[in-house]
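A single protein chain has been omitted from the complex, and every remaining protein chain is retained in its original position.
Each chain gets a letter, A, B and C, in the order it is written, and its residues are counted from 1.
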Amino acid sequence: MAWTLAQIEPHSTPSSCWVIIQNHVYDVTEFLAEHPGGAAIILKYAGRDATQVYEPIHPKDTLQKHLPSSKHLGPLDVTATSTLAQARDSQQKTKDELRVEAAKGNRPPLSRILSLADLEAVAKATIPHKAWSYYSSASDDEISFRENERAFSRFFFRARVLRAVSWCDPSTTILGYKSSLPVFVSGAALAKLAHPLGELNITRASGAASIIQMVSSNSSFSAPEIAAAALPSQVLFFQLYKHRNDAIAAQRVRDIENLGYKAIFLTVDAVVPSNRERDIRSPWELEDIETGVPPVYEEGPEAQDGSGLGTAGALIMNDDRDMTWEKTIPWLRSVTRLPIVLKGVQCVEDALLAAQAGVDGILLSNHGGRQLEYALPPMEVLYRLRKDHPEVFSKLEVYLDGGVRRGTDIIKALCLGAKAVGLGRPFLYAQGAYGEAGVTKLIRILEREMTTGMRLLGASTTHDLTPDLVERVDWQPQLRSKL
Amino acid sequence: MAWTLAQIEPHSTPSSCWVIIQNHVYDVTEFLAEHPGGAAIILKYAGRDATQVYEPIHPKDTLQKHLPSSKHLGPLDVTATSTLAQARDSQQKTKDELRVEAAKGNRPPLSRILSLADLEAVAKATIPHKAWSYYSSASDDEISFRENERAFSRFFFRARVLRAVSWCDPSTTILGYKSSLPVFVSGAALAKLAHPLGELNITRASGAASIIQMVSSNSSFSAPEIAAAALPSQVLFFQLYKHRNDAIAAQRVRDIENLGYKAIFLTVDAVVPSNRERDIRSPWELEDIETGVPPVYEEGPEAQDGSGLGTAGALIMNDDRDMTWEKTIPWLRSVTRLPIVLKGVQCVEDALLAAQAGVDGILLSNHGGRQLEYALPPMEVLYRLRKDHPEVFSKLEVYLDGGVRRGTDIIKALCLGAKAVGLGRPFLYAQGAYGEAGVTKLIRILEREMTTGMRLLGASTTHDLTPDLVERVDWQPQLRSKL
Amino acid sequence: MAWTLAQIEPHSTPSSCWVIIQNHVYDVTEFLAEHPGGAAIILKYAGRDATQVYEPIHPKDTLQKHLPSSKHLGPLDVTATSTLAQARDSQQKTKDELRVEAAKGNRPPLSRILSLADLEAVAKATIPHKAWSYYSSASDDEISFRENERAFSRFFFRARVLRAVSWCDPSTTILGYKSSLPVFVSGAALAKLAHPLGELNITRASGAASIIQMVSSNSSFSAPEIAAAALPSQVLFFQLYKHRNDAIAAQRVRDIENLGYKAIFLTVDAVVPSNRERDIRSPWELEDIETGVPPVYEEGPEAQDGSGLGTAGALIMNDDRDMTWEKTIPWLRSVTRLPIVLKGVQCVEDALLAAQAGVDGILLSNHGGRQLEYALPPMEVLYRLRKDHPEVFSKLEVYLDGGVRRGTDIIKALCLGAKAVGLGRPFLYAQGAYGEAGVTKLIRILEREMTTGMRLLGASTTHDLTPDLVERVDWQPQLRSKL
Partner (left out) sequence: MAWTLAQIEPHSTPSSCWVIIQNHVYDVTEFLAEHPGGAAIILKYAGRDATQVYEPIHPKDTLQKHLPSSKHLGPLDVTATSTLAQARDSQQKTKDELRVEAAKGNRPPLSRILSLADLEAVAKATIPHKAWSYYSSASDDEISFRENERAFSRFFFRARVLRAVSWCDPSTTILGYKSSLPVFVSGAALAKLAHPLGELNITRASGAASIIQMVSSNSSFSAPEIAAAALPSQVLFFQLYKHRNDAIAAQRVRDIENLGYKAIFLTVDAVVPSNRERDIRSPWELEDIETGVPPVYEEGPEAQDGSGLGTAGALIMNDDRDMTWEKTIPWLRSVTRLPIVLKGVQCVEDALLAAQAGVDGILLSNHGGRQLEYALPPMEVLYRLRKDHPEVFSKLEVYLDGGVRRGTDIIKALCLGAKAVGLGRPFLYAQGAYGEAGVTKLIRILEREMTTGMRLLGASTTHDLTPDLVERVDWQPQLRSKL
C-alpha cells in the first residue's frame, strides 16, 4: 500500500508528525525530541515532503540508523496525486536555482584559476546561496574569521639567499603518515550543499595527491561511504563531536576505528552552537528573493526566533558540553588505540595541558572563526606558543587551521613549529565550484606556491623552515584585496 | 473663561511671555530665567502653542512642580478658533512624519532581529529625525563615541577548552541586588522622542527580565511615573544631575529615596553642555527638508548661534559646576542612606579617589562620547585600572558603559573586573523601534550572546570570568561593518 | 600723455619689458632680475595688462618701493582703445568666477557654522580655485600636512571630575602680552586671493577679540597698512623672511619695529621653495576649464617646467639660505630689541639649541606641511620635548602650529607645555568665506570649544592644563570624517 498526500497531511503536529523523504513516508513523532537539530526544523516540514532540506545534510544511512523500522511507514503513492516534489519539479525553478544554473555555465576554465581566492570567487558565484551562507558564515561580526587570515600578514620573511634549492621537497609526515604537503583537509561539513558528490570530491582528489583528509562528523556522506571512496592506501582522519552519552560516543569511535580511520580529532571548541548571522539570514533572504515581499512586523506575541533555525545550529545538539581534561581524555584513550588530537585549542595554557594530558597532537584552531568570536587567531597562538613554550613542540605535534590561503601562509606556520596546517572552507569552495577537479587544482596551487616560496626563502625541506626565517612586524600591512 | 489665540499672541516677549501647552495657557515670564534649558527656547514659542516641543522632553508633572498655580492662566478657547495644534492636525503631516509612518509599516518582524545592530538599524529608519539626532549624536567629531566601541575589539579571548559548561549562569548582583545578567540600563534621556511610552517600555521589559534600570534625571516620564510602572519587586536606580542649590538637590534625593529607588548614580562628567553637532543641526535639517530652500548668509549682525538651541543643551542648565570630592560626596552621604555611585569616572586617578571617598561604586563612562571629546574609552580605563590598581576592585563595585554592543563585550569587561556593564543608546533604539517588545528582544539577545560566549570561553558563572582569559592585542582589528 | 596698447605691446621681451597695472604703465626691464618671484612670471604678462595677477599678491606700496619713479611711465590711454582689463570686464566672466559668484550667494548663514571644518567647507566652495589651491596645498603627497592634524588624535584625555569649574578662564599671555585665548594667528600669506579685504579682516576681528596676529611677510597688505588697521592697543607680531642681504634685512626689521610690531618670528623652515603640486597645477586646471581642451605632448625641446611658476615659488627668492645659529641669531639680536621667536623648529635638538641661543620663544612648526615633506608633526615634537627635556619650557616659550582645528587640540598642546598655538589656514578660510565676520566666528568657536573642554577636563585656567591630563595612546583612532 502506498500513502496519499491527503493521508499524510494531517500528521503535522508534535503529537503526530510524519514526513516524506525520497517518496517514502516516515513517522518521526517519537524522534522529535532526539533530533540533534531540534524538533522545530522537522515540524516545519511535518505532513509534507522534506527531501529538499533533508538530503544535502544527512548521510544516506541516517534513517536506517536512527529510526526503528516500525516507523518506516512505506512508499508514497506517486501515481495518484503528484507529490509535492514532483509538483515542484514541474514548476519553474527558484530564482536561486536559476542563478546557479546560469553561473555554472559561465565558470572560467580551470586553467585560468590561479589562486585559492579565484576558486572562492567562482564558488561564490556558482553555488547555492544556502551553501555559500553556511560555508562562509562566521560568528557575530565575523571578526575572528577575518583576523585569522589577517594574522598571517603580520609575519614577514627574512629570506636567505645563496642556498642550493634546485631540489626541494615540501612533503612531511603527520602522526607518522606520509603527506605530500604539510597540508591536510580540516573537517568541514555539508559539502553536498554545493555539489552532489560533496565530500567524495575531496576524498578522491586528496587520495590522488597523497594528502590527508580529516572527515567531519557532519559530512553529508557517512563515514563508511567516505572510507569506501578512498584508495586502499589512503589515510583518513576523523573529526569527532563527542556525544553526551559515553556509550554512544565510544561505539562511534570504535566504528570509526574499524572503518580504518587513522586518528581521532576530538573537537573541543564547539560545545554549543554559535551565532552565525549570515547563515541564519540565508533562508529569509531566499524567501524574500522568491516572493519579493519581505514580511513585516505585527504587534502580538513574537514569532519563534530565527536563531536555531539555521543549518549550523542543527548539527550538534547532542554534544557533550561537560568534557573535561580529567575525564574525557582518559576515557577516549580507553576506547581507542588511535592517536588523539585535540581540535580547537585556542591558547597557550591549554596547549600545555594537552601536552601534560599526553595527547598526540593539537590543532590550534578557532573553528574558522565560527565559534567564539574574538578568539585569538591561531597564527597568533602559535607565535606565542613558540615564543614562550618551545618545549611543547617536541611533546606533541602542533597543527593550525584558520585563514590559510597561500603557500606563504603554510611556510610561516611551519617556520614557527607547526607540523602541518589544515584548510577547511577552501576545499568546500573548490569542490563546490569544480567538483573533484577543483580540489585537485587547489592542491596543485598550494604545492606550486609552497615550493616556490620555500626556494625563494632558501629552504629545501620542511626541516629548513625555522623560526629565524620569519619576523612578526609591528605594523599592519595593507590587506589582500578581498579583505 | 477660555483664552483666544488673539489674546495670547501679544504675549510673545521677555517682558510678557505666555505659552499654550495641551490647550492650557501658562504665563512663564518669570520662569524664563529659571528654565533649565534657557530662555531662548521658550521665547521661540512665546504667544504660541508649544505642545509639540514641550511634551516629549518634559515629564507630566513639570508644570505643576515648577510653575506656581497663579501662572496657570486657564484653558484655551478651542471652540472659537481652532488652535494651532488643531490647525496643524488638519494640515498635512511633515515630510519626516510621513517618512516615519511609512518606515514603521515596513519594520521587519522581531524574529528577524539578530543583534543590537539590527535594532539600531530599524530605529534609524523608523524613529523621528529629531530623536535619532539626539540619541546618536556625540561630541565634536564623535571620536570618543566611536572609540568606545572600537576599544572592545582590541581585546581577544584566550578561550579555555574541556571545562564543563552545560550549566551556565550569567546572573550577578549589583550593589547587592540580583540581576539576571551583568547588564543594566544606563541612564539615557528623552525616550519619548521615539516612542509614546518612552522609558516605560524599558521599565516594563527590564522588570520582566529581572534586570535593573538606572532612570535618567532627564527622562520624559517623571521618577514617580516610572516607579509606578515598575513591578513591586523591581529594582530601580536613579541617575542624578545635582542642582547647584544644595537644598533643592537634597530634596530631590529624598524624593527619589522615598519613591523606592535603590541607589543614586551621581553624574560627574557633565558639568556643562557639550558640542553635539548632529543634534544641533537636526532642526535645521528638518526645516530644510520641509521648505526645500535652506537659508543663506546675509551681511549684518549675526543671528543667534545654533549652539545652545539643541535639545541636549536644554537639559542641564542648573547643574552644579562646582562639585568637589571634599564637599559633594560627604554632602550626598549626609542626605541619603542609599548607595552612591559616581557616574562618569574617566581615569585611574579618580577611581582611586572614589575608593578613598568611600563611595559604593563607580561607573567608568565618558557619557557615551557625548561630553568630553577624546576622553579615554571606558574599556581602556578599566584595563589600566585592572593592570595598575587591582586592589580597587575589592573596595567598590566597578561598572562601565559606552560601546557595549555584543555579549562578548560584556564578557571582556567582566574578565577585567567590571561587576556589570550599562547600555544606553541600545535601549533607546530598541524601544523606539518596537516599544517594550524591542527592549525584551534586546535583553534576550544579550542573554543568548553572553551564555554562548561564556560557554565557548569555558566559563559557567561570572566568577569564572578572570583577567587571564582576555588579552589586549597590539594590532587594531578590522572594524565591525557599521564603523 | 597716455600710452596706447599698440605702443605697449612691442615691449614684451627681456630686453624691453613693460606691463600695465591698474591703468598705469611700468618699465620693469631692469627689475626682472630682482623680482623675488623670478622673471618668468613677469614676462608672461610683458606688453600686457598684469593687474589681475599682480594685485592680490602685492601690497599697495610695492611699486613705489621697488621701482624707481623713472620707470613709472605714465597712464594708459583708456579713452582710445579699451584696455585689456576693460575688454575683459565687458566680456563674460571666467567659469571659475561664475562658480564663485553662485556659491557666494548660497553660503549658509553664520549661525549655522558650528566648527572650523564648516568654515573650511564654505571656503572651499566659495573662494577662487587659485586661492583654494594656494591655501590648501602642501608639499609632495601632503603627508606631513595630514599627519599634523592626525597627530592630535593619538592623544586622549584623562579627564578629572569633581573639580570646581564654574569659573573658567582660557586667557594667557604670549611674550608677556595678554591674549584672551592661548591662540594666535600664525603668519599665512596672500589673504586677498580670497577676499578683497584680505588680512585686514583678520586684523580687525583679532583686535576685537583680543587675540594676537602674527603678520606674514607675504601678506597682500603691507605691514604699515595692517598696522594702521589695528586698534591702538592691539598687539601684532611679525613673521620675517630674512633677506640674504643683511643690510636690507636689518632695515626691514627696524621698519617693523618702528611700526609698533611687538615681536619678530624669524622663519627658519623655508630656506627654499618646496614642491606644492596642487598649487602648481592650479593655473593649468583653470586654463583647461576655460578652454575645455588640455594641451598635449609634442616631441621637441621641452617647454619650461611647471615648478617655479606656482604662486608659492614666487615669494621667497631672495631669502637667506645660509642662516646659522652662530651668525643669524646674534645679528638679529643686534638689530632689534624686540623678542625673537624661531618659527619652524622641527626637532628636539634644535629646541635645545634655541634655548642655548637665548631666543625668547620657538614655534614648533613644519610650515603646515608646506615645506619639508615627512617633517614630524609639531604635536609629536612637542610630546618628545616634554618627555625628554621638560627643562626647556622654563627657558623660553614654546608654541606650536599645524593641524589645530578644535578646542581639544589646543588643550592637548597646552597640557604638554605649549604656551599657545597658532592657526594659519583656518583664518584664511574664515576670512575668505565670510570676511571679518568669519574670523570673529572662528574665534568664538575656539573659545567655546576651549572652555567647554577645559571644564569637562576639570581645569579652570591654563595653569591647570598639565601633562598628566593627556595620554599618548598606542592605537590610531578613526579619522575625522574629512581625513
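Everything below uses one rule, namely that a contact is a pair of C-beta atoms (placed from the backbone, for glycine too) under 8 Å apart; a residue touches a chain by one contact, two chains touch by 3 or more.
Being a predicted model, the structure only gives us computed values, none of them experimental.
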item	value
Omitted chain's touching partners, listed by label	A, C
Identified contact with the non-displayed chain, of C:V183, C:I202 or C:A375	C:A375
Residue touching the undisplayed chain, where the options are C:R107, C:R150 or C:H243	C:R150
Identified contact with the non-displayed chain, of C:I280, C:A355 or C:L382	C:I280
Identified contact with the non-displayed chain, of C:E34, C:D61 or C:D141	C:D141
Missing-partner contacts on subunit C, residue numbers	140-141, 143, 146-147, 150, 154, 268-275, 277, 280-281, 284, 294-299, 302-307, 321-325, 328-329, 342, 344-350, 353, 366, 371-376, 380, 474, 476, 483
Absent chain, residues of subunit A that touch it	105-112, 114-115, 153, 155-166, 406, 408, 412, 434, 437, 441, 444, 448-449, 451-453, 455-457, 468, 471, 473-478, 480-481
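Heads up, the rule we're going with is that only the chains that are shown with their structure count from here on.
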item	value
Fraction-based call for subunit C against subunit B, same above half, different below	different
Geometric centre distance via CA averages, subunit C-subunit A, whole Å	63
For subunit B paired with subunit C, centre-to-centre distance based on mean C-alpha positions, whole Å	44
Per-residue overlap in subunit C, given as positions that touch at least 2 other chains	none
